[in-house]
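Only one protein chain is missing from this complex, and each of the others stays in its spot.
After this line comes subunit A, so read on.
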Amino acid sequence: MKTSKIGTSSSLLNGNQNEDRRQRKVADIAQALRASPADVAALRRMAISEGGLLTDEIRCQVWPRLLNVPPNILEQEPEMVERDNNKDYNQVLLDVQRSLRRFPPGMPDEQREGLQEELIDIILRVLKRNPQLHYYQGYHDIVVTFLLVLGERLATALVEKLSTHHLRDFMDPTMDNTKHILNYLMPIIERVNPEVHDFMQQAEVGTVFALSWLITWFGHVLSDFRHVVRLYDFFLACHPLMPIYFAAVIVLYREEEVLECECDMAMVHHLLSQIPQDLPYETLISRAGDLFVQFPPSELAREAASHDCMATTTFKDFDLASTQQRPDSVLRRRRRQLQQQQEALERSAVARPSVTRRFVRLAVMGLTVALGAAALAVVNTALEWAPKLDLFP
């Protein structure tokens, strides 16, 4: 934050400071990874804060932590999936064939074709292992992102976890829950800019323009892979509804364009579905975090609809699990039991202003910086938000 002010006076200094900050962040991430158990709360903050996780190399280490996937998954040989008589194969093949643009432009055809085969395998494998999940067009856009960053084995594990949690609603037999999640969009916009909200309502544009954003985590619509993975850092560290907050932030960022548009369903849909490629991602990410703090899903839920969507309810369990990830050896398990007893003791001591509570404050400060959120808003809603964002380890 300070650098942006100094930056105008000396770009060289700014460059050095950026490099310094980057180095510091790399070191902080390494430290959080070295901690035993890994400091997932710190890793989440790193993934959210400016620049996200910086490199794909770091992502390979941190993304599994954020999703609570044990590192030893790499030792498992991925099972082969029969393609003949597979109900999903034809559709997956058609979509994967049409995903050329998701691969780096200079990549040799042969390499790309190999990755496309892996992409098909991952999708079919996850679907076969989880018969309750249904493929949707756009799922391949999510999977290809993980494949390009992590390679086949790790991508399979992470995608499977993601599919049974963050993406679970999109993989129902019907899109009803997805529609329900899209219903959060307009209430968020209304809270920030009623004029834009009313204009969109009058145009009857609906929310389908944001459908591909939501169900692909923007992978389908952003052409620069660096932007896609930056957003994935952010979404992996946040509540599963964060992509809809980010969608709202994009609409709000384009407020002037929207209001200047002809108030007609087709024209507004067309305008909004063409996502600008030069969005100020870091600013928008911090704004989305802001909105999440100020207007948490629980507050919008009443408006969005009556029934809660599955991803948000499963997220709590998942979240609990990911805070307790540790290497799976006997010695550590023993220590873990001790720690858990300790934690349980601390948790039961609600009335006592404990160490935990002081830690919350610190963590919130960290988040305030990371998200650029107004301190007051954070304090007001931190308790509501905190359990979801792992501030109570």
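Simple rule for what comes next: a residue touches a chain if its C-beta (ideal position, glycine included) is under 8 Å from a C-beta of that chain, and two chains touch if they have at least 3 such contacts; residues count from 1.
To be clear about the criterion, contacts and distances are computed from a predicted model.
When the unshown chain is looked up in UniProt, the name that turns up among "DNA-directed RNA polymerases I and III subunit RPAC1", "Proteasome subunit beta", "Spliceosome-associated protein 130 b" or "Ras-related protein Rab" is "Ras-related protein Rab". Checked against the full complex, the one of A:21, A:134 or A:153 touching the unshown chain is A:134. Note that of A:89, A:184 or A:209, the residue touching the chain absent from this view is A:209. For subunit A, the residues touching the absent chain in the complete assembly are 91, 94-95, 97-101, 134, 136-138, 140, 173-176, 178-179, 206, 208-209, 211-212, 215-216, 220, 266, 269-270, 273.
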